[in-house]
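I have placed the structure first, in the form of structure tokens, so that the comments after it can refer back to it.
We show some of the complex, not the whole, and keep each chain where it was.
Going in written order, the chains are labelled A, B and C, and every chain counts its residues from 1.
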Amino acid sequence: MELFRQFDPTDLIKRELAEDVGHGDITTAATVAPGAMGRARITVKEARMIVAGGILIEPVMRLAGAEPRMLALAPEGAELRARDVLAEIEGKLAGLLIGERTALNFVQLLSGVATTTRAFVDAIAGTRAKIIDTRKTHPGLRVVEKYAVRVGGGHNHRLGLDSGVLIKDNHIAAAGTVTKAIEGARRVAPHTLKIEIECETLAQVEEALKARADAILLDNMTLDNVRQARVMAGPDVLLEVSGGVTVGTVRAIAEAGADLISVGALTHSARFVDVSMRIDAI
Amino acid sequence: MELFRQFDPTDLIKRELAEDVGHGDITTAATVAPGAMGRARITVKEARMIVAGGILIEPVMRLAGAEPRMLALAPEGAELRARDVLAEIEGKLAGLLIGERTALNFVQLLSGVATTTRAFVDAIAGTRAKIIDTRKTHPGLRVVEKYAVRVGGGHNHRLGLDSGVLIKDNHIAAAGTVTKAIEGARRVAPHTLKIEIECETLAQVEEALKARADAILLDNMTLDNVRQARVMAGPDVLLEVSGGVTVGTVRAIAEAGADLISVGALTHSARFVDVSMRIDAI
Amino acid sequence: MELFRQFDPTDLIKRELAEDVGHGDITTAATVAPGAMGRARITVKEARMIVAGGILIEPVMRLAGAEPRMLALAPEGAELRARDVLAEIEGKLAGLLIGERTALNFVQLLSGVATTTRAFVDAIAGTRAKIIDTRKTHPGLRVVEKYAVRVGGGHNHRLGLDSGVLIKDNHIAAAGTVTKAIEGARRVAPHTLKIEIECETLAQVEEALKARADAILLDNMTLDNVRQARVMAGPDVLLEVSGGVTVGTVRAIAEAGADLISVGALTHSARFVDVSMRIDAI
């Protein structure tokens, strides 16, 4: 979570406000008196949700001109129930109305990611596996969606193509063999990066281990094969499993010996959580 | 669809490539020979999907350095089945690998929106209603997500706060009454904009009609009330209905007399469609 | 006026300061002691002018490093006479000198637009018509020039091509007929937009009314034709008149029945008002 606090969301928020507000919020200009003050309350309409992105509400409202004062804010990662108050903000009524949709779009999206992640994390409680995300994020939103995964209790796979080596089937084909691909990566990659390789068969796993891969990705393998790969790999080589993982199947995968289970759905299929914002003049 | 062609996606794509590639794709640099050429094929893994965003594949691959040549590309709006080929591209192998995830993230997201939209559109076939979207889009992606709604057969609500007047409960409260809010909007808004107002009761509908609103949004009303509002409004005032609309309930709403049915889920809860990209050296 | 307050002028001002200051104000660096403080006074040299853009003085001076304190500032829309003080600012002398030209360029331009607008608005006082602007603004300055029109008592036409439908002769020709063009627009445009169409003959007006246009633009029509169009249109369809409108001719147009009179000269031919800034060390 600390990683995110290093990230200055100002430009991201400005871009989104520009997208939504454009030349100005005409409706608000037409109906709200210049000096009017208001209080906005965001309330949960889901049976259960994990909060993420609440820390963006204040800067969104500030950049929207609300001069906001946060009266209440659920902490990141908190579990809320229906009718709980996620946040309460006092400020200029016009600014609250202008920033409403932008603030909600962030909170609903990121809480959706965190809530989905938490379901997977809970499902493997007690095993040694970790739930990790993928690069299947919404364009432009990777840094915040990966943050929401961490808030939900998950971990991050590499952040982009420059912060990890992951050799896939296409790379193996291009390099010639598993061994050549791993050796090429060891020669070229900064020494700070581990070398992970995707294997489709146990024979490939064997070759990868011989070539001293640091991690192996087993994509769409049977549980039996995962178990066997675990035995072959020993405790020091990391095993990542991926492919059609659901909340229903994830525990069995963890128990088969996966160190890491990567789930694209954490980010690419999380829906907005349902919340409502009510704004009153004061 | 033409509206989208006016939009130059170059900057959006550059931003996403920068996000994903960062300082460089180390794995590809390590495994692919400089001059190697490749062929990439995107294949459908859904039972049924509507294509949107395919037209972004060529510019993504070009900006990723693939010098691509499109061998095949399903037209925007086409309905595809499992194992259909969505696109086939020939180009530099390294560039194809670098652009793979960015291209897929766009195609999977936008086709997801179009596919979801089509389901709603099909459900009201034969009625006079239109399916429209909302401003509940992913931050930074409004223009492309609204495009995907059109590809799926839906229509767009206002694009942002500056291209429409929509008076909600908070605005009415701020202005004092329905009538005052509408009069304020007529005074301030450019004459090119219609004035739409959200009503929670039939009494409000009556007041709005008297104040000569151009359109009325009925949020979470019963079907009976929608029917009554239809009668009150006559044929010239537009009726928009919203609130928890599903594919199962949408037809009844249309038949109750809605001109427009707005569905946030078109954009905020559409999941990535499932496709795979296979890349071969040639 | 509120609409403008939603607009954050920081980036616009930064761009203009970058354009004017470049690598630095060498003259000021050579002549002003680092800690020196100063007081700047902007005085009117016109017989009569309407103030617009005064609210930009403080941010310009702040971004120029003046750490300004506003001692006096005429309110937006105020009518000033020769020798009146428009603004008085205390701050770092160097910053005041660096920001001088940028501040004045904004104030002189925008007050010029507001002053010109006011002359047209005054000329039609008591009629039901409104003076509106066009898209003939200086590149990059639309949002502030349209704001100045409002300050001067005018109203805004659409802000850009995406916040209004205005079918011109070229569009009619492309669509085939007036009727087809209107029907196309009704099919494609968001329902939040009215449909306005430019008519060159009363026959076209008749066709447009039949096709239920929301507004009609009469370009370069005789007063007689405007009067007839008024009768044909009835009270509910908006009539906009344009073409060579001057302060001398505008009242007759209003009295002929125009709802809206659009005047390109508000923005494309308004000259800078004459003011002077005197800066003293203190």
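The working rule: contacts are C-beta pairs under 8 Å (C-beta built on N, C-alpha and C of every residue); 3 or more make two chains touch, one makes a residue touch a chain.
Just so we're clear, the structure is a prediction, and the values are computed from it rather than from any experiment.
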Oligomeric copy total, full assembly; chains in place: 3: 6
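We take it that only the chains that are shown with their structure count from here on.
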Other chains in touch with both chain A and chain B: C
Distance-maximising chain from chain B - centres being C-alpha averages: C
Numbering shared by both copies at the chain C-chain A contact, with half separating same from different: different
Separation of chain A from chain B, taking each centre as the mean of its C-alpha atoms, in whole Å: 22
Centre distance in Å when chain B and chain C are each reduced to the mean of their C-alpha atoms: 34
CA centroid of chain A to CA centroid of chain C, Å: 45
Multi-partner residues of chain B (each touching 2 or more other chains): 159, 162-166, 188, 190, 193
Sites on chain B touched by chain C in the complex: 3, 130, 132, 155-159, 162-166, 188, 190-194, 196, 214-215, 238, 240, 259-260
Residue ranges of chain C in contact with chain A within the complex: 2-8, 143, 146, 159-160, 163
Chain B contact footprint on chain A (complex, rising order): 12, 15-16, 19-33, 36, 38, 93, 97-98, 101-102, 104-106, 108-109, 135-143, 159-168, 170-175, 181, 184-185, 187-190, 193, 264-265, 268-269, 271-272, 278-281
